[in-house]
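A single protein chain has been omitted; all remaining protein chains appear in their positions.
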Amino acid sequence: MIPQAPILAIVVPLFSAFLMPMIGLLSKRYNIDRACDWFAVAAMVGTLIVVASMAPTVWGGQIIVYKFGDWSPPWGINLAIDALSIQMALMIAGLGTLVMVYSVAYMQRDSRRDLFYTLALLVITGMMGTILTGDIFNFYVFLEIMSVASYALIAFRRDSSGIEAGLKYLFIGSLGTSFVLLSIAMLYSFVGSLNIADLGAKLAIYRGAAQPVPTILVASLALFVTGIMIKVAMVPFHIWLPDAFTAAPTAVSALLAGPAAVVGIYWVARLPYLPFGLPVGIILVSLGLLSMIVGVLMALTQRDFKRMLAYHVISQKGYMVLGIGLGTLGSVLGAQGGLFHLLNHSIYKSMLFMCAGAVLYRTGSQKFEELGGLGKNMPLTALTFLIGSLAISGIPPLNGFVSKYTIYLGGIEAGLPIVTIIAVLVSALTFASFFKAFSSVFLGQRPKHLRDIQEAPKLMLFPMLAMAVVCIVIGLFPALGFNVVGPAQAAAENSAGYIGHVIGGI
Amino acid sequence: MVELVWDPIVVTTAILLGSLVAYIILMIGHKITKPRLTPEKLKTYACGEELKPEETHMDSEQFFSPIRRIFRPFYRYIQPAHTGVLSTYLLWVVVGFIIIVIIIMLTVR
Partner (left out) sequence: MSLNYVIAMLLITLGLYCLLFKRNLIKLIIGLSVMTDGIHLFLISMGYRTGGIAPIVTGESTSNLPNFASRAVDPLPQALVLTSIVINICITAMALSLSIYAYRHYGTLDPSKIRRLSE
């Protein structure tokens, strides 16, 4: 492990974000084109190396605890990294690198690229901080960093739809984070500590209905759950997501759809165990089912390519929340399926958004009526879109099948076969809508004004093909995924081990 | 870790072998009879009217009209609910919060 690795994973993107405007200024003076782009990619590769160096230690069974300024918890802020955090950190770093390589090619027609990379690296910093931290107010600060940077990124091109989507996301997101702040305030007034492990230890007496739960704790839990559900975009808090993903530049949509989903699901996975130990399984299962159904039914009637993909994001996140909710009702397979589905979904959803972005970059339109027959012009894009569509529908032998099958088994194991029936039905409807999307865009008759469209640039193709290869590999050897997800799910449930490591013996 | 009921590599090999056999049959069929394309075969039938190729694109919103008919009580309430007005969305957030408070009070007490 690289020394000081936990804090370097947050510091490397943060300082690169602050150095980026200076590099933009220097590149304009000395006329080096694309200096900002490669600096951003180098910063992401550095983050990936730092995170990957922590992984073997954590998978060996140890929880890495890093104290800020050598103040030991619960009086100081600390970072605590267990197997659940390392899965999320690896996903953010890996997918962030691929999305940065994609945005080098995608944003090359825009001016002020240095500001774009500053904001994108700030989003990555916020995400890394949210999942690596062990202090609940620190989580709020990094959540706000991530949110404010993404409000600005969505409105980056300052066209009318971007401004509208940014405004709506800003108001709904700010309401959500205000709820989280109020929840932290109530929690502090009741318990007197801000450290997650300390909160878990002090609130453990309310677990299992040993003592009646006071009203302030119920209000605090409800506010926290509402705030997190706004971030995860569950129905009925989901309405910012279709507007935001349609109006944003597609590189931003790929960044938010892949890595930013990780933050919400990480906290949903922690929520039933730490810092409150109270049962929220029913809420998770019902919100997950509702989101799955509403997401896919709204996606069936869309005219816009990226808006349909955004509604599918809501539907697939419903699968993950459903899996984790089934985990609290006693099904281990359900929780593992939920976390595995997060891993798979981030890979193929970013890939699908990248294909939509490649089509938009070359043709200039993202509505189904104006596209058609692009399979002859863009064969590699069509191939990766086909792999992505098969993966999201849960067709063997790709990775979507493995995680969805695990969730189906989890539904039966938890004693709720109706959940399995609804999940299979939603998978079928997902396949139907992607079938329509694929044949509308890539097959069929080609209009005359699209005759000279070329293939997407090579820098865009490289991340898409890399993700397609990973999809196929995880589908053929699912043990690779389960080696990551199994310890993560065990670590999420093992709150006593977390508390013991952070407070007990350091 | 988890017992999966089937082995991925065996099934993938079976799928690839099956598609290879299908491709060979297709190629043999192409060698026996060549497809004869005329422009008349590629046109869509529009009840005798002349139709340009750009207009033959299926309307994406009505593509799944049978599914819309089945789920009609659902679509009547949910699709107009995505109005686009910001204040309605914030009202949904507050209503959702109140419902979550009620659910937690009922399950925890």
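The chains carry the letters A and B, assigned in the order they are written, with residues numbered from 1 in each.
As a working rule, contacts are C-beta pairs under 8 Å (C-beta built on N, C-alpha and C of every residue); 3 or more make two chains touch, one makes a residue touch a chain.
Since the model is a prediction, treat every value here as computed from it, not as a measurement.
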Chains in view that touch the one left out, judged over the entire complex: A, B
Given A:Thr57, A:Gln108, A:Ser161 or A:Ser365, the one touching the chain that is not displayed: A:Ser161
Of B:Ser19, B:Thr83 or B:Thr107, the residue in touch with the unshown chain: B:Thr83
Contacting the left-out chain in the complete assembly, out of A:Trp38, A:Trp59, A:Phe171 or A:Phe477: A:Phe171
Subunit A residues touching the omitted chain (full complex): 137, 141, 144, 148, 151-152, 155, 158-161, 163-167, 170-171, 174-175, 178, 181-182, 184-185, 188-189, 194, 242-243, 246-247
Subunit B residues that touch the omitted chain in the full complex: 79-80, 82-87, 90-91, 94
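Rule of thumb we're sticking to: only the chains that are shown with their structure count from here on.
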Chain centre separation (subunit A, subunit B; CA means) in Å: 23
Residue ranges of subunit A in contact with subunit B within the complex: 167-168, 171-172, 175-176, 179, 209, 212-213, 218-219, 221-223, 225-226, 229-230, 236-237, 239-240, 242, 278-280, 282-283, 294, 297-298, 300-303, 333, 336, 368-369, 372, 396-397, 402, 405-406, 429, 432-433, 436, 440, 444-448, 475-479, 482-483, 486
Of all residues in subunit B, those that touch subunit A in their complex: 1-2, 4, 8-9, 11-12, 15, 53-54, 56-61, 63-64, 67-68, 71, 74-75, 78-79, 82, 86, 89-90, 92-93, 95-97, 100-101, 103-105, 107-109
